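Input: a single structure, listed below in structure tokens.
With one protein chain removed, the remaining protein chains of the complex are shown where they sit.
Read from first to last, the chains carry the letters A, B and C; within each, the first residue is number 1.
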Amino acid sequence: MNFWTDPIAAVAQGLMQTFTGWGMAPEVAGIVTNLLGVVLMITAIMVLDIFLVWVERKVVARFQDRLGPNRVGPWGIFQPFPDIIKLILKEDITPTGADKVPFNLAPILSLGSVIFLWAVVPVASRIYGVDLNVALLYLVASGAIGTLSIIMAGWSSNNKYALVGAYRMVANMVSYEIPLAASLLIPTLLAGSMSLNAIVEMQAKGVWLFLVTPLGALLFLVAAIAELGRSPFDLNEGESEIVAGFHIEYSGMKFGLFYAGELLHAFTFGGFLAALFFGGWHGPWAEEYPLLGAFYFVAKAMLGYWVIMWIKYTVPRIRIDHMLAFNWKFLTPLAFTLLVVTVLAHRLLMSLPLGLYVAGMFLVNLLVAWATLEVLRSSARRQREALGTR
Amino acid sequence: MQNPWIYIGLFVLVGTIIPIAPIVIAAVLAPHKPNPIKQSTYECGMETVGENWVQFKSQYYIFALVFLIFDVETVFLFPWALAVNQTPLFVAVEGVIFIAILLAGLYFVWQKRMLEWA
Amino acid sequence: MLPLAAYLSLSALLFSLGLYGALARKNAIAILLGVELMLNAVNINLVSFWRYGNTALMAGQVFAIIVFAVAASEVAVGLALVINIYRRRSSINADEIDLMKW
Partner (left out) sequence: MTAEQIIFYLTAALILVSALMVVTTRNLIHAALWLVSTLFGVAVLYATLDASFLAVVQVVVYIGAIAIMFIFAVMLTRRDLLDKVPQTNTSWPWAAAASALMAGGLLFAGSQLNAFGAARPALSGDALQGLSLALVSADGFVLPFEVASILLLAAMVGAVYLAYKK
């Protein structure tokens, strides 16, 4: 087994030989090897997360025409380490009247729910945790745990602002799970599988799914940003109105965990965007050299993360009634209409050659987008006229 | 491995232990000097008035209700989306009817102006 | 290997706990919590019968999914009723909601 063609299997085999050589039973050795793999994977993710702190600060500085961190190390790249030391040495304040156990559990679940996601992400052709056949629902399920962590934080802090944050979260983050799930249904339908590996494998021929369903990719991006609770949908934090919302009473490392969870969540959704709609790890020579595939995947995920940051630092926060109306009166009907149109078009065009099929699906998506714009325009005209006659 | 959930179980286990670690380290290293002012509820410097568990408008609840129903609907649609490629066209139409019935519900709620934030 | 008995006993105990919650609690929301426990016990039964029977027949799992839909509908309507009663009588104590008794 060659390291360059199949790194995980090669390392796992070596470890298994070592452990059984020490006289371990094969099952125990298998579990220990898997445990080591899990620890390695999560450590890699956490190191990446630390790096993301620097990326986020540097990029926001560039968007706002500043320099950003530039003192510690070249281009300030070691800036996260002083940050972490500061967070660890900060006093951890628990407000009086707080509900202790949920209060302490919430940040752990908040970061944990993001880490769990990486168990199913195919990083490269033979580098992945596990090929789960319900991976897309697993994504929604982990979002549910994240939602729960925020509601726990908001409720247990014994603070009005935090409670407002929790209330808003229920109405908003939870609502956007519907378009998210609906946009996940489209790749499921096209691939006939919920496994991320199968979906990435389907895009091997160079036909990335965003060519087949550009609107689906867009819907996923919007719903993912709302699910993240990032600007323009950061109502549950709302720094300028409810002073950080659900994590107002958190200090020190517990706040740090919320922060790390948010950054990692954004990057993870970039990764899912890449895997679902932009070919995952596919690229030149990625099949032969998995490490190259991993590089492509991280690069694509970073690009998705950059788009999410771009939106965050460009668009101002929207009001809660607008946000709910946007979800229930626009995004949800659009997502389900798109699903219906996609399944019918897919059934009709399935037997055509690949090129015609892709072109047809793209045209159908354009048609839906055009119809949506027309409906929006006419409803806006009606609203204007209603205002004018008053 | 036969059951992928063994791996996911390990992942969940380690994934919860790793966020706990920094909290424990911080609890050991950080200073701990509580006093009543510091521990009081933060309201931008104002004194807290009344109970902290205040009541909110039930409009939030309407949206949570609609969400609950649609969440279950998507759960029904995932098996449908898996099967629709290998089955006759009838199955696709059946899913379309399913979606249409629920969108009709959304339309009803919308027309009755219960989705307005008033 | 675990026998079917393990799962059935667990679900019987869970069902009885749920029954106790539904019968003994005063608060209407707590009663609904007890009902949720009972529905979960039923689901454990359905899934374990599926697993220990012929796994090619999917009735057990399909029934479990239908139970999810029923549970969601029950919670939606039940909690809406609770909210409505609370708004009218500002109490959700099941003992005090006795207007229909006479």
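Following the convention adopted for this analysis, a contact is a pair of C-beta atoms (placed from the backbone, for glycine too) under 8 Å apart; a residue touches a chain by one contact, two chains touch by 3 or more.
What you see is a predicted model; the values in this text were computed from it and never measured.
S.K.: Check the whole complex and report which displayed chains the hidden chain contacts.
M.R.: Counting the whole assembly, the omitted chain is in touch with A, B, C.
S.K.: Extract the touching residues of subunit B with respect to the undisplayed chain.
M.R.: Interface with the chain not displayed, on the subunit B side: 3-5, 8-9, 53, 55-56, 58-62, 64-69, 71-73, 75-76, 78-80, 82-84, 86-87, 90-91, 94-95, 97-98, 101-102, 104-106, 108-109, 112, 114.
S.K.: Touching the absent chain: which residues on subunit C qualify?
M.R.: The list for subunit C reads 1-10, 12-21, 23-27, 29-30, 32-34, 36-37, 40, 43-44, 47-48, 50-56, 58-59, 61-62, 64-66, 68-73, 75-77, 79-84, 86-87, 90-95.
S.K.: Which residues does subunit A use to touch the chain missing from this display?
M.R.: Output for subunit A: 27, 99, 102, 132-134, 137-138, 140-141, 143-145, 147-148, 151-152, 155, 163, 166-167, 170, 174, 177, 194.
Just so it is clear, only the chains that are shown with their structure count from here on.
S.K.: Quick one: subunit B and subunit C, Cα centre-to-centre, how many Å?
M.R.: Their C-alpha centroids are separated by 21 Å.
S.K.: Once you find the CA centre of subunit A and the CA centre of subunit C, what distance in Å lies between them?
M.R.: 33
S.K.: Check each residue of subunit A and list the ones that touch at least two other chains.
M.R.: Subunit A, residues with two or more chain partners: not present.
S.K.: Got the subunit B residues that touch at least 2 other chains?
M.R.: Within subunit B, residues 71, 75 contact more than one other chain.
S.K.: Enumerate the contact residues on subunit C facing subunit B in the complex.
M.R.: Touching subunit B: residues 65, 68-69, 72-73, 75-76, 79-80, 83, 87 of subunit C.
S.K.: Could you please specify the touching residues of subunit A with respect to subunit B in the complex?
M.R.: Interface residues on the subunit A side: 30-31, 34-35, 38-39, 41-43, 46, 87-97, 104, 107-109, 111-112, 115-116, 118-120, 129-133, 136-137, 140, 158-161, 163-164, 167-168, 170-171, 174-175, 177-178, 181-182, 185, 188-189, 192-194, 243, 248-249, 252-254, 256-257, 320-321, 324-325, 328-329, 332-333, 336, 339-340, 343-344, 346-347, 350.
S.K.: Taking the complex as given, what residues does subunit B use to touch subunit A?
M.R.: Residues of subunit B touching subunit A: 1, 4, 6-8, 10-12, 14-16, 18-20, 22-23, 25-27, 29-34, 36, 38-44, 48, 52-54, 56, 60, 63-64, 66-67, 70-71, 74-75, 77-78, 81-82, 84-86, 89, 92, 95-96, 99-100, 102-103, 106, 110, 115-117.
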